[in-house]
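Provided herewith is a single structure, encoded as structure tokens, for subsequent inquiry.
Every protein chain of the complex appears in place save one, which is left out.
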Amino acid sequence: MYQEVILDHYKHPHGRGLRDGDAEVHHVNPTCGDEITLRVRYDGETIADVSYEGQGCSISQASASVLNDLLVGKELGEAQKIQAAFLELMQSKGQLEPDDAMEEVLEDAVAFAGVSKYPARVKCALLSWMAWKDATAQALSEGKTA
Amino acid sequence: MYQEVILDHYKHPHGRGLRDGDAEVHHVNPTCGDEITLRVRYDGETIADVSYEGQGCSISQASASVLNDLLVGKELGEAQKIQAAFLELMQSKGQLEPDDAMEEVLEDAVAFAGVSKYPARVKCALLSWMAWKDATAQALSEGKTA
Amino acid sequence: MTYLPGLLDTEAIRKDFPLLDRTVHDGKKVVYLDSAATSQKPRQVLDALNEYYERHNANVHRGVYTIAEEATALYEGARDKVAAFINAPSRDEVIFTKNASESLNLVANMLGWADEPYRVDHETEIVTTEMEHHSNIVPWQLLSQRTGAKLKWFGITDDGRLDLSNIDEIITEKTKIVSFTLVSNIMGTHNPVEQIVRRAQEVGALVCVDASQAAPHMVLDVQALQADFVAFTGHKMVGPTGIGVLWGRQELLEDLPPFLGGGEMIETVSMHSSTYAPAPHKFEAGTPPIAQAVGLGAAVDYLSAIGMENIHRHEQAITAYAVKRLLEVPDLRIIGPASAEDRGATISFTLGDIHPHDVGQVLDEQGIAVRVGHHCARPVCLRYGIPATTRASFYLYSTPAEVDALVDGLEHVRNFFA
Partner (left out) sequence: MTYLPGLLDTEAIRKDFPLLDRTVHDGKKVVYLDSAATSQKPRQVLDALNEYYERHNANVHRGVYTIAEEATALYEGARDKVAAFINAPSRDEVIFTKNASESLNLVANMLGWADEPYRVDHETEIVTTEMEHHSNIVPWQLLSQRTGAKLKWFGITDDGRLDLSNIDEIITEKTKIVSFTLVSNIMGTHNPVEQIVRRAQEVGALVCVDASQAAPHMVLDVQALQADFVAFTGHKMVGPTGIGVLWGRQELLEDLPPFLGGGEMIETVSMHSSTYAPAPHKFEAGTPPIAQAVGLGAAVDYLSAIGMENIHRHEQAITAYAVKRLLEVPDLRIIGPASAEDRGATISFTLGDIHPHDVGQVLDEQGIAVRVGHHCARPVCLRYGIPATTRASFYLYSTPAEVDALVDGLEHVRNFFA
């Protein structure tokens, strides 16, 4: 499960650190104690920034880094599609073979396909994505995005 | 376990019915619902009467009848010895072969030796004996006996 | 051999149950007629237990190593199986307990500690029935004593049915919870769920159904029942001892407070305060009965492969035959419905004034295993003014020949005490 890509993101996370945001959430994975604090900032419909800080395993750290790569700069609707695709991949129990179309959408995130075989680790990979979803809902409800 | 003697006592119980007493107790076997109300009357140290009423299986009914036979007219000390002997027999798990000495003390009650092999039924056999013990303690504490 | 339409292929089925080959008292084959107390276990369930312990045993939910992942998958897979078996809308509504008694106590305690609108307190009422197993009476008595809530109950008619004539006085606007058994464990009576649920819904009361004697014997569809909670127990449905189930509606399980505290049921713990995991885990404190859940999963597979409808049909046939044959025994009085209608395969009776203990003992000498006593339903005995009953109960492995053995055995009992 430890693809080179994952280890790279883990060792050199992208966009790590907390910066200004429209909404902030704190998520915890109770089984292992992984934690993330995540902020989103919107510029109209566009994700201007996703900043985060947290502690956790290589999978949860790398996943947050990949999330930052993939979502920053995207329109909300598109970001939601990416999130859904990642969720589907992670829930596939190792049954989903990433194809070109998926790689188009998920880019580096297809490296997590192998993680889906390990139920205990799926939550690690999803931690930042769930936090992003939650923070976005919060920002939306407060009318921060268009 | 159903010795002829037991069936006889069951079908024709001795001393059944409630008569005057110094103390009365009500005992229940919660596993099967067997109940007995038992009264003792003392004449100084002598057991003048043990009267009882109840519902229950052949074993508990016959045992009360045998108790009446054995204890009425006895001195308290002697009755306690009989009670102890019966208790020992019932707790013997079928390991005690009644000998002449035991038969001397327990008379008809040795017929219950077989019952001791059946843990669920031991309580039935002991119901009236425990009630007698309890009623006697009560009579004693109220100073009804010498 | 007596042929009855609807019977299962018991010859094949009985091969799965090692205990049915037991002999007692110098070679007498056991005639096991006490399945209402606990059922026998098929080889398939024992194999699942052994396979779990020999190859996949680890603590669940917390391990990243292979065997722990396997154990977790097996345990949670059992939850999926049970959810499907009772047609639960969501697997997260299935809570594993140690037995039906814990399940019922769990409901009572959740309501005792709940906030409004669920809270049971001294201004509210609890409703049960005179037909309940003690495990569906005592938890409510304790709750009533501890909260001051009033405990009310439905009585029983002379022929062993619930007396619902005063339903509008029993279930009122003050009622918070109505808890009753789907099938009586002493008389076999099937109770009219719909009428009770309708009235409970009218007044906004929750409904808890004790399905301990139903789950093993018929299709149990929690959505069709329209209850809020359904409790049952593994050992009566060819599963292991040590495992029970509480199904509860998701939004209730979300709102209601936990009962037992400890590992597994938490989200995060500090010395100052803790938060709880979502249901079902919120209600599963400590290491769960892992192997037992896996065994229950295998039990549910076993029953489903035969088909709950087929099992029900088999038992109906046996029951009709047993009622008919028992009524041929002089002085025998059935306590409860004296027909085969709306009843399960559990028949209680008295035999003249021969005490049930004696009936049971003399039957045992012939290898016939029946239960005697109040069957943890003493109020029923009080209702009929009897100290105890003899109870014969049948299951998917029971045969007409075993009914015949019972009837012959009872004849022998009568002669013995004549």
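List of remarks:
So that you can tell them apart, the chains are marked A, B and C in the order they are listed, and the count of residues begins at 1 in each.
Note that a residue touches a chain if its C-beta (ideal position, glycine included) is under 8 Å from a C-beta of that chain, and two chains touch if they have at least 3 such contacts.
Fair warning: this is a prediction, and the values are worked out from it, not measured in the lab.
Touching the missing chain, out of C:T10, C:Q213 or C:Q292, is residue C:Q292.
Taking the whole complex into account, subunit C touches the unshown chain at residues 18-19, 22, 24-25, 30, 32, 34, 37-38, 40-41, 46, 49-50, 53-59, 62-68, 98-102, 104-105, 108, 113, 130, 133-139, 141-142, 146, 151, 153, 233, 235, 240-244, 258, 260-266, 268-271, 273-274, 285-292, 357, 360-361, 363-364, 368-373, 375-376, 378-379, 382. Where subunit B meets the missing chain, the touching residues are 28, 30-31, 118-121.
Think of the hidden chain as still there; on subunit A it touches residues 1-2, 7, 31-35, 55-59, 61, 118, 121, 124.
Following the convention adopted for this analysis, only the chains that are shown with their structure count from here on.
Farthest chain from subunit C (centres taken as the mean of C-alpha atoms): A.
Inter-chain centre distance (subunit B to subunit C, centres taken as mean C-alpha positions): 39 Å.
With centres set at the average Cα position, the gap from subunit A to subunit B is 79 Å. In subunit C, no residue reaches two or more other chains under the touch definition.
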